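First the structure, which I've put down as structure tokens, then a few questions once you've had a look.
Omission of a single protein chain aside, the complex is shown with its protein chains in their original locations.
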């Protein structure tokens, strides 16, 4: 059997990447600088820039997010038997492109002054948060899109994320320290939008290469565990005060922990023999982190514990019942189950935040709530709520409404953006794999000849023998 | 061959987990709070709680311990060919349950005031140290107990650990910054106690499934390396002063490093062909960290270097000679060799600490020793030694006696607790695997059909062929 290959891959992938890097070199040389253009260079303080003291606070979190994105998510995505490199290496590629592209877009959007984009580690961290969305969305079409298509998806999603993020945070003044709405909900429905357009009827009965091995499942679980370990950093990095950060860390840990035990319980319960499903474990044990993100700095320990249980419950059920339903009835094929890990827990978390805002924290963390709100509102004014400073018109009800509105707008923007992007990705001019070669590294990587995916198993061996084996 | 399964697993595991999480939700909602109940909520300082400034100091160590427990120990335990998920996933489950349960027990024991358990990141870290004991003890019966039995073990061990930890630290005023006695000795003999009760005569000649593969051994070694990297954090997290922490970090590194080289030397020496035994490497290279824990902040670099060599020497010899002896003569089957990694080095370390207290540090670190002692003695009195403050009755001799007494008491308490727990775990009502299905993931996980453990090797193939292969 000849090895399949994509003749157009060599034309498109290197050309696209070289083009992108060429343009970025020019952009970085011309516009990015470590120095604030509003300060003068020749004074003795030239090399000291504002915000410098934050390095010690930001750098550890920067590294944690790095581990999550590159090692954690990369390993987690390499769960397929024949598509391990497609998981970890394309994640590596897409993450880098997404971060660079986000630095440019966010640089123009937020940090462009006097013809210069002031670059601090903070910008890179900000860009990594944006990059997460592309990496999540790609999960919906993992293994059935070429790297060229994935780059296209990323190129489209990042600017839309920046706009929606601005809407959600600056216009709707959402309270969402962990990015549950702006990151998880957005990337989930963007990815599902793309997936719906790229619907593959041939996948309805599954795909012969869409299998895992013990080893790939174990490495994927290791990836999950790396994400799990550093998730508290992710949810607390944007907290406004030390105390809020402290609560966000502990609450995220609690939600992850209760969610993990719930995942074991649910997965065992849903199997006839009481066994754990590894896909559940790889995903649903993280659902608590997604759901608690939006209120991690606000709620009480008991609340975080409960939300974790609820999120992992929904995620497990989603894998078992909703994903097959969506694939069959709604023509939405969700390869990695991003709807279960990011969509459902995101909605649960947002609803939870509304409940918390309406009922709970006014007594307890009201002050902190107000502080969150005001520091995110630079003008002290709000287009809908009117004057903010002094808190005259701010009410729990209005904030609850804002949370819901932000969720709704994000849902609409991301789904619409996903549809447009999917249509673009479907254009025949872009290289895409044929159905037989879905979920196969051989198309994209020079993998070792005697690789694991060609080993013969006892069962297979039986089939191939003219004369039977003695016994197996 | 039909796949074995445990009919009772589905009844017991999910029910137990849901019950536990249900109870914990109520407990966390009713009793856990981020706010000190002794402060008033309505003042402007409401959200600022004492101990807040420690977040920057604790959070990095919290993450390091996380990596050790979930990634390091998880990987290390997945060294068996057919029981990789049993290693990493059950470690994940048990760790989460143990941490939650410890938070409750330690919360009631130490932090319960005015009807509220004040929750800080510090509590979670404290709980993770307790959880370590359960994870170590489980190693003695790895692969031959069901998750239900492991949860039972954890449920029993955590409260006993809290009591013994209090005895060791508050009653005997042990000097033990790294928890060598309270954590390693305790968990080792608790686990061995359980193992002795759960003795399986069928395992005397080994078990057909108790094998490793190159890949599982490599991942296990990677787990060891993660533990190795972050062990200095573990041993230094409880140090009282910056200088003590500094010494604990460097000493732990030195002991690990000299121990690692000693392990290579001993392992090569004990093999006829001079080859390294991977089980030695996976375990004995960490023995220095266990042994040096008790005196990491007290001793000199040369002392740490020597203790590391000694501990790894003992651990290697233990694997080669003591473990088979214990299994045959004492009916103690120690699957992971926890006695070699935690028991022997723990005893060496404790004896070393006594030598150090009697001979060495009075001249050098005497001051620091006193400080350790007094800050751990809240009342300034000691039931045996009498009045402490002012140091009138404290002598090196009395402290050496206390160290020995703490070791002895821990030994007794843990072994007795292990026996009781083992008897409980043996009750027929709890689900347990049959002998044929020891060390097998298939009972507990929906593992991929075409999994690595069914590949055929050249040797096996020879056996199965009616007609011989041309050549191999």
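So that you can tell them apart, the chains are marked A and B in the order they are listed, and the count of residues begins at 1 in each.
Just so we're on the same page, a residue touches a chain if its C-beta (ideal position, glycine included) is under 8 Å from a C-beta of that chain, and two chains touch if they have at least 3 such contacts.
It should be emphasised that the depicted structure is a prediction, and the values quoted were computed from it without experimental measurement.
A.B. asks: Among B:281, B:336 or B:357, which one is in touch with the chain left out?
C.D. replies: Here the residue in touch with the unshown chain is B:281.
A.B. asks: Sort through A:57, A:124 or A:203 and give me the one touching the missing partner chain.
C.D. replies: Hidden-chain contact among the options goes to A:124.
A.B. asks: Contact with the hidden chain only, please: which chain B residues?
C.D. replies: 57, 60, 64, 81, 211-215, 217-218, 221-222, 225-226, 228-230, 232-233, 241-247, 249-250, 253-254, 257-258, 260-262, 264-266, 268-269, 271-278, 281, 285, 300-303, 305-306, 309, 363-365, 367-368, 452, 455-461, 467-472
A.B. asks: Can you name the residues of chain A that touch the chain not displayed here?
C.D. replies: 1, 5-7, 9-11, 13-14, 17-18, 20-21, 24-25, 28-30, 32-35, 41, 44, 46-49, 52-53, 55-56, 59-60, 62-63, 66-67, 70-71, 74-75, 78, 84-85, 88-89, 92-93, 96-97, 99-100, 119-121, 124, 147, 215, 219, 441, 443-456, 461, 463-467
Rule of thumb we're sticking to: only the chains that are shown with their structure count from here on.
A.B. asks: Taking each chain's centre as the mean position of its Cα atoms, how many Å separate chain A from chain B?
C.D. replies: 34
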